[in-house]
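Removed from the display is one protein chain of the complex; every other protein chain stays in position.
Right after this comes chain A.
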Amino acid sequence: MKATVTVMLKTGVLDPQGEAVRRALGSLGFEGVGGVRQGKVIELDLAAQDRATAETEVRAMCERLLANTVIESYRIELA
């Protein structure tokens, strides 16, 4: 089973990199970009065959390593 974890800074945590990207887009002439948030995507190739097991495992991985929940939130997609 494959899992895709998206880690983003929590709402309310200032994202200086996203803000720099937003300004750079503006300077290239891309108008109307209200905000940019930058995060990371982590792809996992799992031995688990069933969804429930995979989800439990990946959630534990996120809590213990993949995300710093002080500043980051995460989203798990399984396929």
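Following the convention adopted for this analysis, a contact is a pair of C-beta atoms (placed from the backbone, for glycine too) under 8 Å apart; a residue touches a chain by one contact, two chains touch by 3 or more; residues count from 1.
Rule of thumb we're sticking to: contacts and distances are computed from a predicted model.
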Name under which UniProt lists the unshown chain, selected from "Spermidine/putrescine import ATP-binding protein PotA", "Phosphoribosylformylglycinamidine synthase subunit PurQ", "Membrane protein" or "DevC-like ABC transporter permease component": "Phosphoribosylformylglycinamidine synthase subunit PurQ"
Footprint left on chain A by the chain that the document does not show: 9, 13-14, 16-17, 20, 64-66, 68, 70-71
